[in-house]
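Here is chain A:
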Amino acid sequence: MPLISSFLILIMLIAALAALFFDNLLNSIIAAGLVSLIASVLFYFLKAPDVAMTEAAIGAGLTTAIFVLALYKTERGKSE
Partner candidate 1 sequence: MKFRNFLALIIVAVFAFIIFQAFTIVPAAGEITINKFGQADLSNRTASRYINKNVNSDSKKVIYKESSNLESGSANIVTSVVANYRSFDTLGEITVLFLAAAGIAIVLNLEKSEKSRFAAKEASLILNTGIKIIFPLLLLAGAYIFIHGHLSPGGGFQGGAVIATAFLLKMLADYKFEIKEKSITLVESAAGIVFVGLGLYGLITRGSFLENFLATGTVGELFSGGTIAVIYTAIAFKVGAELTNIVKSLIEA
Partner candidate 2 sequence: MVNLTLIIAIPLLMSFTMPIFKMLNQKLPKVIALLTTAFNLLVLTANFSQIMDSAIIIELGGWQAPLAINLYVGPLALLAAFLINGSAFILSIYNLTQDYKFDDKFYLLFLMITAGASGMVMTGDLFNLFVFIEITSIAAYSLTAFAGRDSYEASFKYLVIGGIGSVFMLLGIGFTYSAVGSLNLAEIAASAGLINPLLLQITALLFLIGVGIEAELFPLNFWVPDLYTEAPTAVSGIMSGAVSAAGIYALARIFFTLFPAQSFLNYLLYLGAITLILGELIAYQQKNIKRMLAYSSLAQMGLIVAVISLGTEGAVRAGLFQLVNHSILKILLFISAGVLISAAGSKNIDDLAGLGSKKKTAAFGFTIAAMGILGVPFLNGFISKFMIISSSLNADQFLLTVLILLAAVIEIAYYLKVVQKLYFEDLKIEVKKTAVITIPVVLLTLMIFGLGIYPQLIADPLEKAAAELINNGSYIMTVLGGM
């Protein structure tokens, strides 16, 4: 169990760094969504199913969606 969670945390940190250093904003947003998604699995490991559900629905789902919407309202929408 510690191995699985440590591995997930490692991936989460890599995804977080990737979110900062990707050139493409869409990739960044998706990486940030991945961070939230992994966080929600980690919340489940920490015996917090309520928080896991909220993080998955709001953090990983809706937040990513509004980021993408904002992206298409700005750079992506006007240049292409």
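Just so it is clear, a residue touches a chain if its C-beta (ideal position, glycine included) is under 8 Å from a C-beta of that chain, and two chains touch if they have at least 3 such contacts; residues count from 1.
Per the selection procedure, all candidates are chains of the complex that A comes from, given by their letters.
Values in this document were obtained by computation on a predicted structure and should not be read as measured data.
Of the numbered options 1 or 2, all belong to the same complex as chain A, but only candidate 1 touches it. Here chain A touches candidate 1 in the complex through residues 48-50, 52-54, 57-58, 61-62, 65-66, 69-70, 72-73, 77, going by the rule given at the top.
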